[in-house]
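One protein chain is absent from this view; the other protein chains keep their places.
What follows is chain A.
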């Protein structure tokens, strides 16, 4: 008897004609017969569910369950067997879709540039709250997260059910062994995407951390490549700077360059001194950039003080490269306003300490020129300062010079 039920349809099931027994109580014997048959047949194994009789019991610790491929228990992360690269790119898709929100991850960053890399730094799944829905595996565009067949997860303490990347990582070959056809379907796309991602992963980022020898091998490979390659082009780069690679400028660098150009333009317009564009190609660490910014601001402030016209705009404490840019522009303006004489062109936001020094010197020179008496105290040149301290010093000196020039200026006016 097959019944097809459609939505909204009321189905009345005919139970068949009720058997009438000539002798009452025979129905009871029938039911005893059913139970007898079950008892008799229960000595036979029935594992393929082909019959309603027979023992279905799987004696679990002795017999391992034969799980279907699509069985899902808890999510795991895959890494490639050959390269050791994890398939995960920390796209956050799984974290977004996870209904109980038990997936947490951090994207890997290039330690030298702070740039995001398509790889995962840490990946945490709270197995205790995971509901094994498998959405994460469904949604993963890189086939990096898959559902495991391992179900014996009992632990002595609660904390060990918070699982980190170290314990989540499984080789692709493991997943292939538990779900061969499923992996066969996903394989081509997953490897293609992985190859693309490996190219965007600098250094050893993205290799499963427990594969120590793999990482060492990759490091050696990288070192060999670096030795073979030509030395880094700008000799001025500090030893801390990473090997020069063809890459885009960070927004900070861009902003610094822009500000410098603007300042130069402004001074050009003011006429007297030829503007030099500060070197902008060199890299700088965040700390250096900060120092350069500081120097620029100070230069600007002094230039403002040097000017007869009061600098109306207060320079708020700049917190980022935008502010630095602003400060540079303001400095340039202040210098322009400072008088007929070419004002101190502040070259703000230089991109390294050399540039900062240069800017300071220029500011000092401008200030000096602004005054009638040249300030002789300022040392004309210094050995190339190597850190932000030196840059600061240069800036302070520039400021002093500018102040002096301004005082002299005032005197002449009074006279």
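Observations, loosely collected:
Everything below uses one rule, namely that contacts are C-beta pairs under 8 Å (C-beta built on N, C-alpha and C of every residue); 3 or more make two chains touch, one makes a residue touch a chain; residues count from 1.
The definition used in the following text is that contacts and distances are computed from a predicted model.
You can't see one chain of this complex, but its UniProt record names it "NADH-quinone oxidoreductase subunit H", from the set "NADH-quinone oxidoreductase subunit H", "Cell division protein", "Spermidine/putrescine import ATP-binding protein PotA" or "Sugar ABC transporter permease".
Across A:32, A:70 or A:226, the single residue that touches the chain missing here is A:32.
The chain not displayed touches chain A at residues 23-25, 28, 31-32, 34-36, 38-39, 42-43, 46, 53-57, 59.
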